[in-house]
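A single protein chain has been omitted from the complex, and every remaining protein chain is retained in its original position.
Order as written gives the chain letters A, B and C; numbering starts at 1 within each chain.
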Amino acid sequence: MTLIVKEVTRLTVGLIFLFGIYIMLHGHLTPGGGFAGGVIVALSFIHMVLAYGGDFATKKMNSRIATILESLGGLMFLSLALLGLIFAGVFFLNLLPKGMPFELKSAGIIPLCNIAICIKVGAGLFLVFTLLTMFKPGGDK
Amino acid sequence: MEYITLTEADQLIPLLVFMIIGSIVALEIDDMLSSVIAIGAVGVGVTISFLILKAPDLAITQLVVEILCLILLVRATIKREMRFPRKHADYLRIISALVLIFLFLVFSYSALMGLPPFGMPIMKVASEYIARGIHETGATNMVASVILDYRGYDTLIEASILFTAVLGVSVVLRSVGRIRNEKS
Amino acid sequence: MIYFLCFVLFCVGLYGILVKRNLIKIIIGMSILDYASYLFLVLVGFRMEGRAPIYDKAQEVKNMVDPIPQALVLTAIVIGLAVLALMISIAVRLYEKYGTYDITEIRKLRG
Partner (left out) sequence: MTRLLPFFIALPLGCAFLVNLFKNKKAADVLANLCTFILLVLSLATISIVKAHGIVVYKVGNWIPPIGISMVVDGLTVFLLVTVNLVSFLSSLYSIDYMEKYTAKPKFYSLFLLMLTGMNGLIVTGDLFNMFVFLELAGVASYALVAFGTEAEELEASFKYMILSSLSASFVLLGVTMIYSYTSSLNMADVALTLAQKSSSPDVTILFIAVLFLMGFGLKAAIVPFHPWLPDAHPSAPAPISAMLSGVLIKALGIYAMLRVFFCILGASPLFLETLCILGILSMIVGVLLAIGQWDVKRLFAYHSISQVGYVLLGIGLGTPLGILGGLFHLFNHSMFKSLLFLNSGSLDYAAGTRNLKEMGGLKDAMPVTEKTSLVASLSISGIPPFNGFWSKLFIIVACVQARHPGYALWAIIGSLLTLSSFMKVMRYAFYGMPKKAYASLKEAPSSMQAAMIILAIICLLGGVLLFPLFRNALLQPAVDVLLNGKNYATIVFSQLK
């Protein structure tokens, strides 16, 4: 891409990434949540790939790391659900302290679940994008 | 200067008509790239209607997912810039599809009469959520408490659907599927 | 009345899937179908002078919109995204194998 686009993306990628993290962390207080935050994080990486081209991205976040991150996010979410089963015998129990309603650290496992979903959605969608762009037709002849 | 207050229904009807026209345009246009853009417009229309219907959570998610869908759709069409040649449209298929759809619509019109009118939902379970939500889950955003605590089981499965889709994409796009064993 | 308009949008998507021959048009028809079902879900949960279902420190919110359909739509949107991503990757792979997006040609070449 042209130089202007590269310079602008250098500034905006960080902001978009931060915005995604904000949306995800405040999921239980303001609108948005794990999914919206995850997709925004994925978009910030895609934004970078679009501006700087595919090979640059593989240095930053190649597909191996993305698969590992994605599986880890999934396992984290599943273990949060199993937490309730191990301690209190009920599958999806929200057993962490609920805290004060309007503070950030307030709603038991909901913020942790949001973080797990964000990791999984972000890594997964970025992986889909890199796979689709890296796909060279006629590769298997 | 008294403002004319448009009820939600009045705001939504023109938006829905715009979306229907947009989707018909998206289907009928020959050039694939412009039909993808028409779909983007319909998607943004859906986001605006979510805002009108007081669902900010959904508006953010829908807008962001919409952007991603557009990027993927453009990826599938950009390399194939060709205009799709309109061959002889087989009229039998179109007629039968239209008749089927017309019947479906007539049947649905009378069925929709039985539902509670727009704007007056019977919120039997929802009123429980609203009343007890903030104490039991501690989250102030009711939608977040519903998707992660009351019905968190759905969201666990839904996150694994995304995991399956990503796995499916990596399986479909891998270069060598079946190892050709050399025939004797 | 609005429910019926939603069903008309659903049927436009249905028409797109049943009649169109181009793979991408079928995928577009599928996403229109999804948009219509999300809209119908949220329309069902709307309350006349309701407010967004988020408690606010500033003022006590009395009548809230129904949060359950919104939770369902959030799940359905991501399912729609997942199915769309898989469809596009298969369509790209089909184009690479058959050289065209026209489903009738693909069926003929299939032999």
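Here is the rule we use: a contact is a pair of C-beta atoms (placed from the backbone, for glycine too) under 8 Å apart; a residue touches a chain by one contact, two chains touch by 3 or more.
Nothing here was measured: the structure is a model prediction, and the numbers come from that model.
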Where does the absent chain make contact, in terms of the chains shown?
A, B, C
Looking at B:Ile101, B:Ala126 or B:Met142, which makes contact with the chain not pictured?
B:Ala126
Per the definition of touch given earlier, which of C:Val19, C:Leu33 or C:Met64 contacts the omitted chain?
C:Leu33
Which positions on chain A touch the chain that was left off?
67-68, 71, 74-75, 78, 81-82, 84-85, 88-94, 140
Positions on chain C where the hidden chain makes contact:
10, 14, 17, 23, 26, 30, 33-34, 37, 40-41, 44, 68-69, 72, 75-76, 79, 82-83, 86-87, 90-91, 93-94, 97-98, 106-107, 110
In the full complex, which residues of chain B touch the absent chain?
107-108, 110-116, 121-126, 128-129, 149-154, 156-158, 160-161, 163-165, 167-168, 170-172, 174, 176-179, 181, 183-184
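Here is the rule we use: only the chains that are shown with their structure count from here on.
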Looking only at C-beta pairs in contact, point me to the busier pair out of B-C and A-B.
B-C
What's the farthest chain from chain B if centres are computed as the mean of the Cα atoms?
A
Could you tell me the distance, in whole angstrom, between the mean C-alpha positions of chain A and chain C?
23
Two or more other chains touching the same residue: where does that happen in chain A?
30-31, 33, 35, 101-102, 121, 125, 128, 131-132, 135
Among chain C residues, those touching two or more other chains are 52, 54-55, 74, 77-78, 85, 88-89, 92-93
Which residues, counting only chain B, touch chain C once they are in their complex?
7-9, 12-13, 16-17, 19-20, 23-24, 26-27, 32, 35-36, 39, 42-43, 46, 49-50, 53-58, 61-62, 65, 68-69, 72-73, 75-77, 80, 84, 93-94, 97-98, 100-101, 104-105, 108-109, 112, 115, 118-121, 123, 125-126, 129-130, 134, 140-143, 146-147, 151, 154-155, 158, 161-162, 164-166, 168-169, 172-173
Which of the residues in chain C end up touching chain B in this complex?
1-9, 11-16, 18-20, 22, 24-25, 27-29, 31-32, 35, 38-39, 42-48, 50-56, 64-68, 70-75, 77-86, 88-93, 95, 101-102
Show me the residue ranges of chain C that touch chain A in the complex, using the header's touch definition.
52, 54-55, 57, 74, 77-78, 85, 88-89, 92-93, 96
